[in-house]
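This part shows chain A:
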Amino acid sequence: MIEVQNVNKIYHQGEQEICALRDVSLKIEKGNFLSIMGPSGSGKSTLLHLIGGLDQPTSGKIFVDGQPIHGISDNQLTLIRRKRVGFIFQFFNLLPILNALENVSLPLLLDGIPLSRIRERAVHLLERVGLGSRIDHRPEQLSGGEMQRVAIARALITDPAVLLADEPTGNLDSHISEDILALLKSLNQAGQTIVMVTHDPKAASYGKRVIRLKDGSITEDISFSENVA
Partner candidate 1 sequence: MNLWNLIRHITLKHFLLRKTQMFMAAAGICLGVTAIVSIGVVNKSVLYSFEDSFNRVTGKAKLQITGAQSGFPETLVEKVQAVQGVEYAVPVIETDGMLVSGKERSIMILGVDVLVDTQVRDYSLSGDSADVPDPLLFLAKPDSILVTKTMADREGFVLDQKIQVQTVDGIKNLRIRGILNPEGPAKAMGGNMAMMDIYAAQMAFGKNGRIDRIDVSLREGEDLETVRQAIVDALPQGYMVDTPAGRTKQVEEMIARFQKGLDLISYLSIFVGMYLIYNAVSISVVNRRKEIGILRALGCLRRDIILLFLGEILIISVIASGIGVGLGLLAADSLVSAFGKVISEVYVRTSVSGIHFTWFYPLLGLACGIIASLMAAFFPARASSFISPVSAIRSVPYAEEKFFTTKRLNIAGVLSLMFSSVIFAMYKFIGDSPLTKDVTLLIIAQLMVAVGVSFFTPAFLKGFVFVFNRFFASGFGTAGRLAGLSLQKNLIRNSVAVAAVFFGISVFVASVGFTHSIKQSVVKWLDSMIIGDIIVTSGHPGSSANAHIIPMPVEMAEQLKKVPGVKRVAPWRRIFMQYNGRRVLLSAASLARYPGFRNDETHQAANRTSNQKKDRVVVSEPFAAIFKVKKGDVITLPTPAGPVKFDVAGIVIDYSSDAGVIAMDIPTYQRHWNDMLCNSFFLAVHPGANVKEVCAEIQRSFGVERKLYVLSSLEFKEEIHKILDDEFFFNYALNTVTLMIACLGIIVALLASVMERIREIGTLRAIGTLRRQIYGIIILESILMGVAGGILGSVAGIFAGWVSLEGFFSANYGSAAQYHLPWSSIIMILCLSAGLAALSGVIPAQKAAKTNIVEALSYE
Partner candidate 2 sequence: MNKKCAAVCIFVLVFLMLPMAYAMNGRDVFEKVQAVRNSKLDQKVDATMMLFDKGGGKRTRTLTMYGKDASPEAYKILIVFNSPADLKGVGFLLHAHTFADRDLWAYFPEYKRIRRIPATSQDDSFFGSDFSYDDLSGPPDLDDYSFKILREEEMIDNKPCYVIEVTPKKPRKYTKYITWVAKNLWIPTKVEYYRDKELYRSGTFKNIRVIDGIPTPFEMEMANFKTRHRTILTIQYINYNTKYPNDLFTQKTLERGAK
């Protein structure tokens, strides 16, 4: 379970103060699939980054599975990212120098586990995202959809408490987007908590719950768990 309590986030851009989030509070149940929507600059990515421990809130509290991720040291935060959170990005953010298998294994490699012991699990995950035949390929040899599948596999390898997706389909065409969203949905059905930022209502509809942000505040919060087939 993720709990966000009265979070504010203020950026400094030169002399200017930009308030990205204003007093946001939110609870995300385990096994949920939350979509965060809103226009550009509404603070949706910022919220995701705070939940994922990529950044620290200016004020307020955030708990992942009851564990605070605000006001802790960079090292502790980094370890939480490594072990508790999986990230998917709009631009995939794979390391171009590594092949699919290595990219997937990276979080565990960072944990000091030798590749030989990760391999089986990584291959399994790549098969699960439908890339069993592409494990030796480098990012430049993969299509956008394939890269995003690799990214999903990478996010899953640590068995994270929550999978955070930042516009996962923002850079993909529509039918590939549907595949990716279907994959995410199936993961959710298997019990994976997912938080996804998107500005695409169609993408949002794959989730169980949608919140809308505007100027750093939540303006709408809809759950449609009952219509899930």
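In the analysis below, contacts are C-beta pairs under 8 Å (C-beta built on N, C-alpha and C of every residue); 3 or more make two chains touch, one makes a residue touch a chain; residues count from 1.
Inclusion criterion for the candidates: all candidates are chains of the complex that A comes from, given by their letters.
Being a predicted model, the structure only gives us computed values, none of them experimental.
Interface remark: chain A makes contact in this complex with candidate 1 (options 1 or 2, touch as defined above). Contacts from chain A toward candidate 1 in the complex involve residues 45, 49, 52, 54-55, 74-75, 78-83, 87, 89, 91, 93-95, 97-98, 102, 106-107, 109-115, 154.
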